[in-house]
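Heads up, one of the protein chains got dropped from this complex, but the rest are sitting where they should.
Going in written order, the chains are labelled A and B, and every chain counts its residues from 1.
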Amino acid sequence: MGQATQQPATHPANGHSHAHPTISPATYLLVLAALVIGTVVTVWTASMDLGAFNTPVALAIAIGKAALIILYFMHIRYSTWLTRTVVIGSFFFLIVLFGLTFSDYLTREKTPEIPSLYSPDPILKQQ
Amino acid sequence: MSNAHSPVAHHFYTIEQQKESATIGMWLFLATEILLFGALFTAYAVYRYKFPDAFMVASSRMDWKMGGLNTLFLIVSSVTMVFAVSSAEKGRRGGLLGFLAATGFFGTLFLVVKYFEYKHHYLDHDVPGLNFQWTGAPELANGAQMFFFLYFFMTGLHALHMIVGLGLLIWIFITAYQGKYSPEYYNPVEMFGLYWHFVDLVWIFLFPLLYLLGAHLPPGGGGHH
Partner (left out) sequence: MIEENVSLPRIHYLNSHYGWKSWLFTTDHKRIGLLYMVSITLMFFLGGFFALLIRLELLTPQADMFTADTYNKFFTLHGVILIFFFLVPSIPATLGNFLIPLMIGAKDVAFPKLNLLSWYIFVIGSLFTLWVVAVGGIDTGWTFYTPYSTTFANTHVIAATLGVFFTGFSSILTGLNFIVTIHKMRAPGLTWFRLPLFIWSLYATSIIQVLATPVLGITMVLIAAERFAKVGIFDPALGGDPVLFQHMFWFYSHPAVYIMILPSLGVVSELISAFTWKRVFGYKFVAVSSLMIAIFSFIVWGHHMYVSSMSIYAGMLFSILSYLVAVPSAVKVFNWTATLYKGSVSYDTPMLYALGFIGLFTIGGLTGLFLASMGLDRHLHDTYFVIAHFHLIMVGGAVMGYFGGLHYWWPKMFGRMYPEWWGRLSALIVFVGFNLSFFPQFIIGYLGMPRRYHVYAPEFQVLNVMSTAGSSILGVGYLLPLVYFIWSLRYGKVASNPWRAKGLEWETTSPPPPENFLEQPIVTEEAYNYPTRPAQPGKQTGKLTGGLNPPASPTATATGTGREAEVV
């Protein structure tokens, strides 16, 4: 085998390569409380008819809960820029999937009937 | 050179390099899961846009209490999981094993509730492809079937991830029992925790979007439960 290289003579005292503060149990329990409250609020607001606002409210709470889990339970709050880029990047492209797909659906009814230069297009005429 | 007892694999130079690589690797895997479930959420959004009323009425056939209970089960299991990782970090084997067991317990409860939910839907003829019968307004039938297809497909995929998660948890439990983890090396526990939290995350979005759309409708408004 090659003599590759310089290994550290001993294992480091702890497994952390960069100082990331250990999150205290109290913080975790606070997040738990927030998540439970968020769930209760979601159900409560869903039982009221807020018209078009039902969905945005529910989604906003869900996003808030997700953010707490990602930041604190999954430790993104104290992670490297690379890990954060992976997380943000994946959500970014998911939004691209949503957004550009809906750029189609939201503008479909607006598609005008285009008069043809030749004989009228039978399919268009049906609209 | 790593020795036979060192947890550092031969192609890494230090345990930090290995741990950082594993962390990025796990997050990249979670990125694929975000896109996997995300595509389904996109399909859901499109059809909800197309069939707003049918989705609302069909959703009122869901038992939001069971869904809410499951949400709480998963949230609690996520908390027990972070405490498990924390115990591993501090070298507390007892705590690690206990919290892992608790996580598994709540995860199993989730699946039990899910089983009963699916069973009720089956008995109520809500299962597309199997026995779907729509007794509500006929113009909502297509949309309702679409809703239920998405419900079963998305929660089914989620449940599959839960089952795999429980399997992995058993493996982590066994290796923890064998004393493989220490404050210097507990990364597999943390990586598993990331997966578990992700599965919880998906449910946090599934719950309001599937269970609560019809919650503001008057009782008996379209569904019967």
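Here is the rule we go by: a residue touches a chain if its C-beta (ideal position, glycine included) is under 8 Å from a C-beta of that chain, and two chains touch if they have at least 3 such contacts.
Quick caveat: nothing in here was measured; it's all calculated off a predicted structure.
Of the candidate positions B:146, B:159 or B:189, contact with the hidden chain is made by B:146. Among B:33, B:63, B:124 or B:184, only B:33 touches the chain left out of the display.
Within the complete assembly, residues 10-14, 17, 20-21, 24-25, 28-29, 31-33, 35-36, 38-40, 42-43, 46-47, 50-51, 128-130, 142-143, 145-146, 149, 153 of chain B touch the chain that is not shown.
The omitted chain makes contact with chain A at the following residues, 1-6, 17-18, 80, 82, 89-90, 93, 96-97, 100-101, 103-108, 110-111.
The definition used in the following text is that only the chains that are shown with their structure count from here on.
Measuring from the averaged C-alpha position of chain A to that of chain B gives a distance of 15 Å.
Interface residues of chain B facing chain A in the complex, by the touch rule stated above, are 1-2, 6, 13-16, 19-20, 23-24, 27-28, 30-31, 34-35, 38-39, 41-42, 45-46, 49-50, 64, 68, 71-72, 75-76, 78-79, 81-83, 86, 89, 183-187, 190, 193-194, 197-198, 200-201, 204-205, 207-209, 212-213, 215-216.
Residue ranges of chain A in contact with chain B, taken from their complex: 1, 4-5, 7-8, 11-15, 17, 22-23, 25, 28-29, 31-32, 35-36, 39, 42-43, 46-50, 54, 58-59, 61-62, 65-66, 69-70, 72-75, 79-80, 82-83, 86-87, 89-91, 93-94, 97-98, 101-102, 105.
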